[in-house]
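For reference, the structure discussed in these notes is given below.
Of the protein chains in this complex, all but one are displayed in their positions.
Right after this comes chain A.
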Amino acid sequence: MPTSTVGAQTPAKASEPASAPDPARIARRRRLTQWGFVAPAVVFMLLFFGYPLVRNVVMSFQDYTPKTFFTGEAPFNGADNWSNVFQDALFGKALWHTLVFTAGSLLGQFCIGLALAVFFSRRFPLNGVLRSLILLPWLVPMVVSGIVWRRILDQDTGVLNSFLDTLGIGGHTPWLTSPEMALLSVILVNIWIGIPFNMVILYGGLQEIPKELHEAAALDGASAWRTFRSVTLPMLRPVVTVVLVLGFMSTVKILDLILALTDGGPADATQTLGTLTYQNSFVQLDFGAGAVVGNVLILISAVFAVFYLRANRTEGK
């Protein structure tokens, strides 16, 4: 390739010394070049996002069973899968759990993450060391955290209950074994996992805010709280949107953490849309029903994405 490049240039230069460039052709070439750069991304998106997405929607209207993998035939069955899934009491439960899980996780992760980010944006000894220690949960794979937390939260032999016991408070809390507590426990673990991400992004956002603004506020005699509310938060808004949207996307489709912690139990108390899709598709091998739940998840995410784009557009104006 390199030699041919050099070889091709020299004779070309000699044979057509002064042909005038045609502006229309240049424009066309430029467009072609531009498309050349865009093409890989478009191909990639179509192949790995467009195709599965369309396939998933189609699949939700098909009777897609293990037989389909051999015969390739998946007869369309109208809205059967959809009505079956919507009639299932478990679906309503899972939808509710997903909403509670997502809202609870986001709220917890964001508030604690923001508090830590503000805390670490001041200078004090060991600041860097502590900050990197707080990043640890981020480095641990989700499944590993799930397994470790399952042990920590064990009602009788878990470390957390032993610890609470020595303090004399709630030593026998049924963290993962009572249907009333399990969802809350799962949310708490997810908050623990999500704090570093929120903290890092918000910390970065805080560094971007010019120091002068805070100085000016101080000169005007604003209290720390007032400065935070009227200067820090508004300046942080774009970063906040990013954090919340990314957080939402990763939280709403939660699967691995719940499988590792409770397997959706006890008594379906921690079933979410994610675990339901998994159960339908890969345990019961009813791929049509699994696709329906998957599509509902996509719809929820899409609605949120539209709101996000709207918010960004008005901000731009």
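Just so it is clear, a contact is a pair of C-beta atoms (placed from the backbone, for glycine too) under 8 Å apart; a residue touches a chain by one contact, two chains touch by 3 or more; residues count from 1.
The rule we apply is simple: contacts and distances are computed from a predicted model.
Per the UniProt record, the absent chain's protein name among "NADH-quinone oxidoreductase subunit J", "Sugar ABC transporter substrate-binding protein", "DNA photolyase" or "2-oxoisovalerate dehydrogenase subunit alpha" is "Sugar ABC transporter substrate-binding protein". Check A:Leu246, A:Val283 or A:Leu299 against the missing chain and you find that the one touching it is A:Val283.
Only one of the listed residues, A:Gln87, A:Thr166 or A:Gln207, touches the absent chain: A:Gln87. Checked against the hidden chain, the listed residues A:Val43, A:Val58, A:Val144 or A:Ala216 yield one contact partner: A:Val43.
The chain not displayed touches chain A at residues 1-2, 5, 8-9, 12-13, 16, 19, 21, 25-26, 29-30, 32-33, 36-37, 39-40, 43-44, 47-48, 65-72, 84-85, 87-88, 90, 150, 154-157, 174, 176-179, 262-268, 279, 282-285, 289.
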